[in-house]
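Got a structure for you, questions after.
As you look at this complex, bear in mind that one protein chain is not there, while each of the others sits in place.
The block that comes next holds subunit A.
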Amino acid sequence: MDSKAWTLIKLINCRPDVHNHWPGVAGSREPPLKSESTASTLSTKSLLTITYTPGLKYGPNGTIFISSGIPDLDKILGGGFPLGSLVMVMEDAEAPHHMLLLRNFMSQGLVHKQPLLYASPSKDPKGFLGTLPTPGASKDDKSRDHDPENENGLRIAWQYKKYFGENQHHFDSNRDVKHEYCHDFDLRKPLEKHFISGQHIDCVSILDSPNLAALRDRCATFLAQFPRNDSSISSAGRISIQSFCAPQCKYSNMEWDMLSFIRSLRSVIRSSNAVAVVTFPPSLLSPSFSRRWQHMADTLLSVRAIPDEDKEMAKLLTGYQDMVGLLNVHKVAHINTQVPVILDATTFSIKLQKRRFLVLESLNQAPIDSSSGTSYGTSASCSGSSKSGTLDF
């Protein structure tokens, strides 16, 4: 019998976790498995990715995802941001690329009518809402094709098949509802007014607060609207905090206080149906504290600027001129499981397709110029060291 079908039968017959994929089904957990009989090939791939609400997607291990607002990023992260997790984005002090991530994240929430709490070090955070992008036109306009179904048409040598398929299944069964779950945002057009007015949007300025008690209370009140319990989920919340340790904020030299805030945010979010995205410039923190912040994150990303005219890099990479910046995925959230998520590639280029839509592409090396005879040993190393080289493939 085909191994996939065998796994399917075992899953249906043995696994109590399958029941957890149906929200609203009352009932306690089944008695524990007899571990000796559990085959080690039992996968936790979700059989049933049912979306009852357009903004939510059900994943394995009882996780529920919300979209990041960037289709490519959702794909890379295996579905999106899981509810109950903390996403941290390390900024590049020289470039505002983290704002692209924040804008798309916030717009996606507003389009799905998910309440939003936005904190920023500017005097008037509400003004930022005017810069949020609007969902783009229909999918037919786009010429890019990251369609995983096309890849199935390739004949893959048998021994490499096991490396595929980890993330593909999420999207194969969801292609028709994908346009509802994650939109492609047109960065040149502002979000229509009706998405912003009448929404539950809370804007907080953290510029003048002497300490973080007020923000902590606002977050706690906001998150109290989305308690996590076993019943079906009605709505999900989004918190976005921009440039958390920005030097213009009065509390920015209180390192332990900031850490304490993040810890409390993380703890409350664990028991809420919400996601918090916090961006911060790590160069403004001491290395030890920066590491503490990184450990607190469930999903850890970093954005870097690309210098405008770098001939070395232009020679190394194709499509260099279109790149706006680089995105690194350092950690991917894995809640309710001990298995880490290892990605094929962790560095992606941020590009604006047609100058409007944010896309993330894996880096491609340019064809080697045979006449020059230079070696790419220095820059194109495969080392995954934590110290950042110019390019980490």
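Heads up, the rule we're going with is that a residue touches a chain if its C-beta (ideal position, glycine included) is under 8 Å from a C-beta of that chain, and two chains touch if they have at least 3 such contacts; residues count from 1.
Convention: contacts and distances are computed from a predicted model.
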item: Per UniProt record, name of the chain withheld from view ["Latexin", "RalBP1-associated Eps domain-containing protein 1", "Elongator complex protein 6" or "Trafficking protein particle complex subunit"]; value: "Elongator complex protein 6"
item: Identified contact with the non-displayed chain, of A:Thr131, A:Asn253, A:Ser267 or A:Ser283; value: A:Ser267
item: Contacting the left-out chain in the complete assembly, out of A:Asn253, A:Asn336 or A:Asn364; value: A:Asn336
item: From A:Arg218, A:Arg292 or A:Arg356, residue that would touch the chain that is not displayed; value: A:Arg292
item: Hidden partner chain, residues of subunit A it touches; value: 29, 31-36, 38, 40, 42-44, 61-62, 163, 255-257, 259-260, 263-264, 267-268, 270-271, 286-288, 291-292, 294-295, 300, 330-331, 335-340, 342, 346, 382-386
